[in-house]
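One structure is given below, represented as structure tokens, and several questions about it will come after.
Only one protein chain is missing; all other protein chains are in place.
Moving on to chain A:
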């Protein structure tokens, strides 16, 4: 291992400062990616060093939202990895039908792509009216976008193709109206959704879920933080509740792995054990 460089030290100090001043805790995020994004932010703000970035954000709170957009990765897609949604339809939905009411948590919901995908799937499968969705994120701008449910029309072709591959048995165009180059999703899809600011790092469990979908969020955390978050999911799930994570994420190396069974291995869907 090469010794800590000045830049790495500056990054550590900036992350400490963000936590102490604003209670945003990125200290245990995967470091190589955080470093790339902080250097992008530094360039964007035209600053000479990470220390200068730290000073700027400590003295000017209005920089924070912008910096958060660098520190969090907002890349998403509706029905991303269609086979994940197909698996939910085929292997999870039949179990969900047996409950009188459902709670579903979309953790790290970004601009809402995953939430609307699930809401559409739940409507198609006749589950939407008995479900409460919780959509959470730490990035206020992302939450606001999720609440609006509006996407550029040029993304719709990809979304439609994904939806079809996921086994969708309606047309995606049933769920949005086109308006000046934007697709505005039907607000009835989110009528029973609670949007809230919740951090997987610093906040606690808040309800008992039947399904948690948290895709491509764990990948940004280091091992230690992943442990905490997987533990939080285990606590938040009802017995025999389901957990879906990203296609390159896994519970395999977690100490909590034995609290789950693999329900759809390839699609990274796990089930909380009964006891």
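Here is the rule we use: a contact is a pair of C-beta atoms (placed from the backbone, for glycine too) under 8 Å apart; a residue touches a chain by one contact, two chains touch by 3 or more; residues count from 1.
One rule holds in what follows: contacts and distances are computed from a predicted model.
Participant: For the complex's missing chain, which UniProt name, "protein-glutamate methylesterase", "Transcriptional regulator, PadR family", "Succinate dehydrogenase hydrophobic membrane anchor subunit" or "Ion-translocating oxidoreductase complex subunit C"?
Facilitator: Missing chain, per its UniProt entry: "protein-glutamate methylesterase".
Participant: If the hidden chain were put back, which of A:10, A:137 or A:249 would touch it?
Facilitator: Counting the whole complex, the residue in contact with the absent chain is A:249.
Participant: Spell out, residue by residue, where the missing chain touches chain A.
Facilitator: Spelled out for chain A, the touching residues are 1-2, 5, 8, 30-33, 35-37, 73, 75, 216, 219-220, 223, 226, 246, 248-250, 253.
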